[in-house]
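One structure, as structure tokens, below. Some questions next.
Missing here: one protein chain of the complex. Every other protein chain is in place.
Our next item is chain A:
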Amino acid sequence: MSLILLIEQVLNGLQFGVMLFLMAAGLTLIFGVMGLINLAHGSLYMVGAFAAAAVAGLTGSFVLALLASLIAAAAAGALVELLVIRRLYDRDHLDQVLATFALILMFSEGTRWVFGSFPLFLDIPAALAQPVSLPGGILYPAYRLLIIAIGLAIAVGLFQLIARTRIGIQIRAGEADREMIAALGVDISKLYTLVFALGAALAGLAGALVGAIQSVQVGMGEPVLILAFVVIVIGGIGSIKGALVGALLVGLTDTLGGVLLPPLFATFMEASSASSVGSSLASMSIYILMAAVLLYKPTGLFGSTT
């Protein structure tokens, strides 16, 4: 395996990681601040992708499509929070899981009614459709570099938001002690709606960015949702820093595992069975990573120890 191929795969792992971070950041905020398990987060990802595909189809503009994904997902998130999620904060996790699972079904079938059963078309802008040459002779798709850049920019923005702004202080306070900040006069229900909409917007943006290189179809959010849960469990629930580190770890493990394990097995096994055993083990690798992290740190890498 050449060095160039390895570097390219590390970039792929990074790109996958920052996408997972966009999903996991919202999920971990919502869980951290409100104590809510939101299975419908994957549906917001899908809403973002469909909104982007619809707007791109109408206007032909990718930037407008990204904006639409943010707005549509945030609006859907706020609406869901006001109508459904609000009633779930005092319930136990089982009720939350049941209710948000019902939301998945409603979102999926609702989307199918509106957009039909066939995948939608959403393509990357022509200017980004070409690979760019990086130092060392690496050819890498421009669009994936853009995804990495957007993801890292959003990570920095989120850290600033949480660490430096008044809302960030309220969010952190909300995580630490819900009753107390309500007693201090912060409008907690408004804060909850805001956090939920923010998380939804990030998921929607991830859906639109990924939808352009993958397929925009009903049910696209659920596989990502599972990975996002793995990320926040590894990173520590409620921690944005944990979500970023966890997402990059999962992205790199998944990508490099898939690339390196089959050839590794091929050194001592017959080619076709090595390929199949290696691939199977590679798809397990992130769960093995999760188990290992939990053995070492039961609350995740950056989880609070209380």
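A few notes on this one:
To be clear about the criterion, a contact is a pair of C-beta atoms (placed from the backbone, for glycine too) under 8 Å apart; a residue touches a chain by one contact, two chains touch by 3 or more; residues count from 1.
Following the convention adopted for this analysis, contacts and distances are computed from a predicted model.
From the set "Iron-sulfur cluster assembly ATPase protein SufC", "ABC transporter substrate-binding protein", "Protein-glutamate O-methyltransferase CheR" or "Transglutaminase-like domain-containing protein", the protein name that UniProt assigns to the chain left out of the figure is "ABC transporter substrate-binding protein".
Which of A:V63, A:L83, A:A129 or A:L184 touches the hidden chain is settled by the complete complex: it is A:A129. On the side of chain A, touch with the chain left out of the figure occurs at residues 2, 4-5, 8-9, 12, 15-16, 108-109, 112, 117-121, 123-124, 128-131, 139, 141-144, 210, 212-220, 223, 255, 258-259, 262, 271-272, 275-276, 279-280, 282-283.
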